[in-house]
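I have a structure I would like to understand better, so I am pasting it below and will then ask my questions one at a time.
Heads up, one of the protein chains got dropped from this complex, but the rest are sitting where they should.
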Amino acid sequence: MDFGFCLSPSSHVKMDSVDLTTFNRLKETNPDVNTCIACGSCTATCTAGNFTEMSFRRILLMLQRSKEEEAKKMIQRCMLCGKCTLVCPRGINIRKILLDITR
Amino acid sequence: MIVEGKQKIWADYQKDIPDDHYFYVRSCIRQSFWPASEVTFLDIVRNKLGKDFYENEYHTTCGGIAYHSDSIPQETAMTIIARQFALMHESGYENYVCSCITSFGLYTETLETWHEFPELEAKIRQYLWDSCKKEFAKPKYLAHASDMIYKFRFDIAKQMKFPLVNVKTGKPLKVVEHIGCHYSKMFPSKGFGGAEYPHVLVGMIEAWGGEVVDYPERRHCCGFGFRQYFVQGNRGYSESNTYKKFESMEPYEPDLIITNCPGCPYFLDRWQYVIAEQTGKTYGKNGYGIPALTYEEVAGLVMGYDPWDLGLQMHQVAIEPLLEKMGIPYDPKKKYQGVNGKDLGQPQCPSCIKSV
Partner (left out) sequence: MKENIIIIGGGAAGMEAATQLQKLGLTPVIIEKSNALGGHIAQWDKLFPAFHNAKDVVSKMFDNVKDIKTYLNTEVTDIQRNADGFHAVLSNGEAIDGKAVVLATGFDLFKAERKQEYGYGIYNNVITSLELEKFFRTRKDERINNPKKIGFVHCVGARDVKVGNTYCSKVCCTTALKQACEMKEVFPEAEVYTFYMDLRMFGPGYEDLYLKTQKDYDVKCIRGRVCEVSEDMDGRLVIKAEDTLFGKPLRMTLDLLVLMCSMEKNKSIDKIQQQLGVENNSDGFMQNRDMYLGMNDSKQEGVFVAGTCTAPKSLPDTIGEARSVAVEVFNYVNNK
């Protein structure tokens, strides 16, 4: 029967069932993925981030919140210019991590 | 779960509530959703408990639906309320009790607003005089009707014929309690037990022999939310909230849901049908749903009222499995007969949730 409406999928993150395989693999070779303090410097300066939704800070979160496909799609915006790595106050090797995620 | 912790909170949120002489006002939507609930309430307090509860045929809606869906301004809602208070005053009563949670929330909000902004109260006084030539007095005490049943729960237990116990197993029924948001979420101190662990329905369940189910989404809203429901395209939000609650309570296998709001039992009942149609899923045993009843209906059942006189045929979810669990006799033939014995005809039965 068509009621003219339907159940909305819940938007909350189900932390109990998050798949961390990719993030954990990344962490083995790049322990600094854990050290992001979400300052936003990477996004503010990002060549792509000023025209698209590209945000490295969010990519790291997406990998930990069941949004891996979206993260991989977002990475395609990256131009590998390296400015993010230059500005990161925690010294995270962002350019390398972005390459490692898609590998 | 440490019950003593809850008991401490319950002791902190008690109200000193007068036990007699109330001006009673009905709920506009409860009268059509669950027509026997208010009749049963008045019968219990007046004839079974011997109290003075007066109602006046001139009272109207409180305006809560229109106020909450933004079709009237607050001043209009307050003037409607002022008129109800005037009727109470003219009838010689000082204690006011309402059947509806939305009304209770709105009355409380209005009284608190007048307390903070006396100039607004003066303005409403003038509006009421200009429009109706009436003067009002604020109630000395404002109660919700579930507060009354809570207060009299042990007196009701004394007259109990069918406790909330499964007669086949001898075990207490597992009962989910669901409180209307506007009972205590806006003003926690106005509700028995406060907002996080309300005691108003828990007290009834325990006094009548049932076992309370406390499940993770207990505090979640049923999803009625006026604007979510009134616009057809938004109803998915309303249904989804109810769905979230049922998914969370399902593992506890509740026998019954008891509510104190007009909207909650309606949506907890009807959405079970919609969810069943859309997903094929039902939450009771053997393709049935979980009955969602009003507190008056539950009080009536335990006191031995006839299920059909209580209007339980108005629920989408079939009540019969619960009646059998409680050992309450009923005549299936009378389910769809009017009070005059006339056959009202059978409703169309849904395909995915059992209705008989």
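Just so it is clear, A and B label the chains in written order, and each chain counts residues from 1 on its own.
We take it that a contact is a pair of C-beta atoms (placed from the backbone, for glycine too) under 8 Å apart; a residue touches a chain by one contact, two chains touch by 3 or more.
Values in this document were obtained by computation on a predicted structure and should not be read as measured data.
Student: Just one of A:A38, A:L80 or A:L99 touches the chain that is missing; which is it?
Tutor: The one listed residue touching the chain not shown is A:A38.
Student: Please identify which residue in B:R26, B:H89, B:H182 or B:R218 touches the non-displayed chain.
Tutor: B:R218
Student: Which subunit A residues would touch the chain omitted from the figure, given the whole complex?
Tutor: Output for subunit A: 11-16, 27, 31-32, 34-35, 38, 57-58, 61-62, 64-65, 90.
Student: Tell me where the left-out chain touches subunit B, residue by residue.
Tutor: Per the touch rule, subunit B residues meeting the hidden chain are 1-2, 4-6, 8-9, 194-197, 214-219, 251-252.
We take it that only the chains that are shown with their structure count from here on.
Student: For subunit A and subunit B, what's the span in angstrom between their mean Cα positions?
Tutor: Each chain's C-alpha centroid was found; their separation is 47 Å.
Student: Per the contact definition, I'd like the list of subunit B residues that touch subunit A in the complex.
Tutor: So the residues of subunit B in touch with subunit A come to 232-237, 239-240, 243-244, 274-275, 277-279.
Student: Provide the residue numbers of subunit A that touch subunit B in the complex, in ascending order.
Tutor: So the residues of subunit A touching subunit B come out as 1, 3-8, 10.
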